[in-house]
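The complex is shown incomplete by one protein chain, all other protein chains being positioned as in the whole.
Labels run A, B and C following the written order; every chain starts at residue 1.
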Amino acid sequence: MEDQGREQATPEVQDRIRASFERQGLMAHLGARLSHIGSGQVHIVLPARPEVTQQHGYFHAGATSAIADSAGGYAAFTLFPENTSVLTVEYKVNLLAPAEGEHLEAVGKVLRSGRTLTVCQLEVFGVQGTQRSLVAAGQQTLICIEARAEQ
Amino acid sequence: MEDQGREQATPEVQDRIRASFERQGLMAHLGARLSHIGSGQVHIVLPARPEVTQQHGYFHAGATSAIADSAGGYAAFTLFPENTSVLTVEYKVNLLAPAEGEHLEAVGKVLRSGRTLTVCQLEVFGVQGTQRSLVAAGQQTLICIEARAEQ
Amino acid sequence: MEDQGREQATPEVQDRIRASFERQGLMAHLGARLSHIGSGQVHIVLPARPEVTQQHGYFHAGATSAIADSAGGYAAFTLFPENTSVLTVEYKVNLLAPAEGEHLEAVGKVLRSGRTLTVCQLEVFGVQGTQRSLVAAGQQTLICIEARAEQ
Partner (left out) sequence: MEDQGREQATPEVQDRIRASFERQGLMAHLGARLSHIGSGQVHIVLPARPEVTQQHGYFHAGATSAIADSAGGYAAFTLFPENTSVLTVEYKVNLLAPAEGEHLEAVGKVLRSGRTLTVCQLEVFGVQGTQRSLVAAGQQTLICIEARAEQ
């Protein structure tokens, strides 16, 4: 899955993901953006700023988790058939180190893709210049449901 | 723990929690506020608005989790000794139903309080008028560390 | 759910649960037995013996989790329609204290019951005489699938 995920998804899939991402008010409000849409693998970047911090000035676990959750959700969504939607069933995340850096990069990768349920691996890296260190890791379960009108 | 948690914590503890909460840039940015500080139990409210939504207009799992994580962290913190800090080690959350309503209320409750580690139960309710329904449930592990200068 | 779960399930449901439990080779091998079958709530007891220990002589986390997983699975199963099966999608458990006592009692309770997915709360108590203390707590996701011939 990893090698496959490094390549760009088809333009149709990319459009579908971008359209959905743009409807997520929270991602825009946090300042997050999609940085890679591969087949079964999606990356989301979140630049550092005071609006996403916890009490010690690091990225808040809630912000770290929010981009991890969206990255995993969209990674799953790249493999779903047309006219379906994705919902997060649950996820678990370990905060491994203080989340700091110029930006965070969340990487969601499909670990197993089923007809109903998909399981993703979640990783979040703190990036400072050329340095990149793992700050959070998790696992997520998603469900594929019949499409709903998305307005 | 439940009955105890319904009562207000001491003014000193409340001040400590409020001071820390106000340093969390993310909570202000999302529009979240503390609604109850009991001993081992903290509630956080998040009003509905477009800035906290996912692609279908419901509260984003990241926003739901962010207030759950903070509620649990502060619930643990109410029981910590002076000159300590709280960090989330990990948490797991199930999104049980579409998170909707006028506002969400996250309830963090200490399940077990140890010298080093504390475990909290996390619940998030969607509130519409007098209706209150459980939209997310989780469990969280926190660590007590020696205080750091908090600016 | 709690009050409802204290009462015995219908004889048909109890028979269905017992028949399935008896097919779980692991439960017999560990020495576990069903101690309560309520509607949406199932209890399983595991007596202490050297065959279920970890390196310090306490109950092994794997034994603790095994009965918690089965208790939650059967709690979900009590609410499933005829001709369906239950599978664990995932679970998370915190080991809160050394698991000791004459026996452990696992309590699985349905937190939310959906058509496809069910979420259960898991608790395990160490019981010594009249003393009963919480040694593990968790949360579990289960899926309802069409029945398979169970032989």
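Just so it is clear, a residue touches a chain if its C-beta (ideal position, glycine included) is under 8 Å from a C-beta of that chain, and two chains touch if they have at least 3 such contacts.
Not measured: the values here are computed from a predicted model.
Chemist: Can you tell me which of C:P11, C:G25 or C:G129 touches the chain that was removed from the display?
Modeler: Result: among the candidates, C:G25 touches the missing chain.
Chemist: Which chain C residues would touch the chain omitted from the figure, given the whole complex?
Modeler: Contacting residues on chain C, toward the hidden partner: 20-21, 23-30, 49-56, 60-63, 65-67, 69-70, 85, 87-95, 148, 150.
Chemist: State which residues belonging to chain B touch the missing partner chain.
Modeler: Residues 89-90, 92, 116-117, 119, 139, 141, 143 of chain B touch the chain that is not shown.
Chemist: Touching residues of chain A against the unshown chain: what are they?
Modeler: Counting over the whole complex, chain A touches the hidden chain at residues 92, 94, 96-97, 111-112, 119, 121, 134, 137-139, 141.
One rule holds for everything that comes next: only the chains that are shown with their structure count from here on.
Chemist: Counting residue numbers used by both copies over all numbers at the interface, does the chain A-chain C contact come out same (over half shared) or different (under half)?
Modeler: Answer same: the two copies use largely identical residue numbers here.
Chemist: Quick check: how many Å separate the C-alpha centres of chain B and chain C?
Modeler: 29
Chemist: Just how far, in Å, is the C-alpha centre of chain B from the one of chain A?
Modeler: 23
Chemist: Hey, what residues on chain A touch two or more of the other chains?
Modeler: Where chain A meets two or more other chains at a single residue, that happens at 89-90, 92.
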